[in-house]
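Just dropping this structure here.
Each chain you see keeps its place in the complex, though not every chain is here.
Labels run A, B and C following the written order; every chain starts at residue 1.
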Amino acid sequence: MHQTAEMINANPSRAVIQVDVLVECIEACLTCTQINLACADACLGEPEPQELSRCIRLNLDCADICTATGRIVSRQHKPEMYLLRKQLESCVFACQICASECELHQKEHEHCRICAEQCRRTERVCQQMLDQLVQGEGAVQRRAAQRPS
Amino acid sequence: MHQTAEMINANPSRAVIQVDVLVECIEACLTCTQINLACADACLGEPEPQELSRCIRLNLDCADICTATGRIVSRQHKPEMYLLRKQLESCVFACQICASECELHQKEHEHCRICAEQCRRTERVCQQMLDQLVQGEGAVQRRAAQRPS
Amino acid sequence: MHQTAEMINANPSRAVIQVDVLVECIEACLTCTQINLACADACLGEPEPQELSRCIRLNLDCADICTATGRIVSRQHKPEMYLLRKQLESCVFACQICASECELHQKEHEHCRICAEQCRRTERVCQQMLDQLVQGEGAVQRRAAQRPS
């Protein structure tokens, strides 16, 4: 998805975050949505889906949250920074809890192993973006505090 | 949407929250998605959409977050309570910030007035569900603390 | 959702379709999404979810298609009529096939009965909107054909 980076640079609104961090975050969220939907579908096709019912449920929740997060992070025009933070926090937690559930089944089910890995990656990448946002706000506050009165 | 309530009662998994609070929350999130999409579209059709560009942006963000929240709250099977909380918190803030923006334009634009009102309603209803979740967790902790050792 | 109708009237772009037909179509699509997600979740919580696995799959497909359709129909600004038609056709078929599947299980599962009913309603309402669109295009073509050359 090199197009994602090209689009960020072609946007008349400047990105609020380092471009490579932004691209990683968008791509991780979109891939995580797809992998979670595919894991839910694979779980459903197993001979005993009831043993994976919590996994399916969390896959669907995680897909919904990653979708919303990836869409919001894709917009550069006049963003609301605190809203980004709140949604990224929800996404970090969704990926964490879904990864933990998938890891319980990863020995028996390769699809759960792949999904756990993708959730861990998305958790890390969203946390990285969250850190940059918080630091950015900190920097703004420090600059404001240093202004001569 | 009386069907929403019927579905909750027909679900083999018991709802974790009072049914009427749950129904209100689901319906508010879905309606809020639709109204935000319609407000973005109406803003885009105004003679000077650039003056409403932040409103359009927040409408789209709010729609994405309400969609995710409404979908997650619709599931009753083995929910992850803390995930519900995180996503509801993001939704409360999204509705709050979007309402504030729409209110700036509500004198000139009826669609912004309707959207602001719906966002305020969804903010209130999601907060109400959040309060019940937090109280529920408090009750569980109190029961655990009272158990004879 | 009286707000849906209010929003249509507050939109600076005129609706291409009779307002009551439009409102019915938007509401049916949104409700159908929610009911399908809830039916998938209820099926997943049944003691033998593998017997309902095709129902769950079609519930999720139908929810995805109804979501897309409801969002597109919610926009009034410069619509592409043939695109509306193609998506409504896909939606009519999705609702039809999902209703047929749910009807197979409606004696044992109340959630499948409610979902089948909602799918049939959405099928009918989308077909009604489709008929209006086709008639509208026919009228445009007749007017064009009658123009003196």
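Simple rule for what comes next: a contact is a pair of C-beta atoms (placed from the backbone, for glycine too) under 8 Å apart; a residue touches a chain by one contact, two chains touch by 3 or more.
For clarity, every value in this text was computed on a predicted model and none was experimentally measured.
What's in place is 3 chains of the same protein, and the file's complete complex has 4 copies in all.
The criterion applied here is as follows: only the chains that are shown with their structure count from here on.
A comparison of C-alpha centroids places B closest to the centre of the full protein. Centroids of chain A and chain B (each the mean of its C-alpha atoms) stand 20 Å apart.
Per-chain Cα centroids separate chain A from chain C by 30 Å.
Residue numbers of chain A whose C-beta contacts span two or more other chains: 53, 57. Residues of chain C touching chain A in their complex: 41, 44-45, 47-50, 53, 56-57. Those residues of chain B whose C-beta lies close enough to touch chain A in the complex are 53-54, 57-58, 60-61, 64-65, 67-68, 71-72, 75, 77-80, 82-83, 86-87, 89-90, 93-94, 97. Residues 1, 3-4, 6-8, 10-13, 26, 30-31, 33-35, 37-39, 41-42, 44-47, 67, 70-71, 74-77, 109-111, 114-115, 117-118 of chain C touch chain B in their complex.
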